[in-house]
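Each chain you see keeps its place in the complex, though not every chain is here.
Order of writing sets the labels: A and B. Residues in every chain begin at 1.
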Amino acid sequence: MDDKNKDRIVRSFGKQGFLRFLGAQLLSVEEGLVEITCPFSEDKTQQNGYFHAGVTTTIADVACGYAALTTMPLDAAVLTVEFKVNFLRPASGSAIRAIGKVLKAGKKLTVCSAFVYDDTGKEVASMQATMICLTSTRI
Amino acid sequence: MDDKNKDRIVRSFGKQGFLRFLGAQLLSVEEGLVEITCPFSEDKTQQNGYFHAGVTTTIADVACGYAALTTMPLDAAVLTVEFKVNFLRPASGSAIRAIGKVLKAGKKLTVCSAFVYDDTGKEVASMQATMICLTSTRI
């Protein structure tokens, strides 16, 4: 994958205030495949002390979005149309990690899936998402 | 709705570190209907400065979960099985607000929907979710 493609993703990631807030990090960017991690902290928990579903979902969504963006023109922007997540088990441990990949890249819409893993490698969530490529035209 | 039912939801909400982090607040709790709000801040944004989809999703999920919990026995706990969200327009403004309601309360599973609104009252997201009632038995 060329550097320009990767760079725009690194730059876009850096603009997301919410990801900074979460301490999320971009682990790897390949064509159609993006990996993101997020460390545990008390301020990311739900009522039982596990990672909040909203945190798990956020990094899965971001992994899908950037996986899709790697397949889009350099001047394009990506937005999430919709996603669906199944929560497979409580997410605990020191960090979670999401791997998003492209299932089908289209001119306008790209379908992705993501798995989120805990720090023992167990799957904690599974996402299926639709991303839209925005150039000059709007949704 | 009796006070014990409402109290447990207020208590559970207070235990969610992530909601404190987001500054989310419980606006109202009725039988099968829960409303939650979250103020805007730079650390909740995506790359274009709008509310991050993960924030929108979080408050919709929490509104669904507690709407479901109001219909469950007092000693029960609620967990999210899965949800699906469509993002209808960018979420901007000073705050977003989610209204979660029960579509069908079951002994084990409860199906909910939520709409998230921006501060002008426009719908920014629509969720359909499945919640599970946990007592002594596990998923």
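The rule is short, and it goes like this: a contact is a pair of C-beta atoms (placed from the backbone, for glycine too) under 8 Å apart; a residue touches a chain by one contact, two chains touch by 3 or more.
Note that this is a predicted model, so its numbers are computed, not measured.
Peer 1: Report the copy count for the entire assembly; 2 chains are displayed in place.
Peer 2: 4
Here is the rule we use: only the chains that are shown with their structure count from here on.
Peer 1: Measuring from the mean C-alpha position of chain A to the mean C-alpha position of chain B, what distance in angstrom results?
Peer 2: So the centre of chain A lies 21 Å away from the centre of chain B.
Peer 1: Mind pulling up the chain B residues that touch chain A in the complex?
Peer 2: Going through chain B, the ones touching chain A are 12-13, 15-21, 41-48, 52-55, 57-58, 61-62, 77, 79-87.
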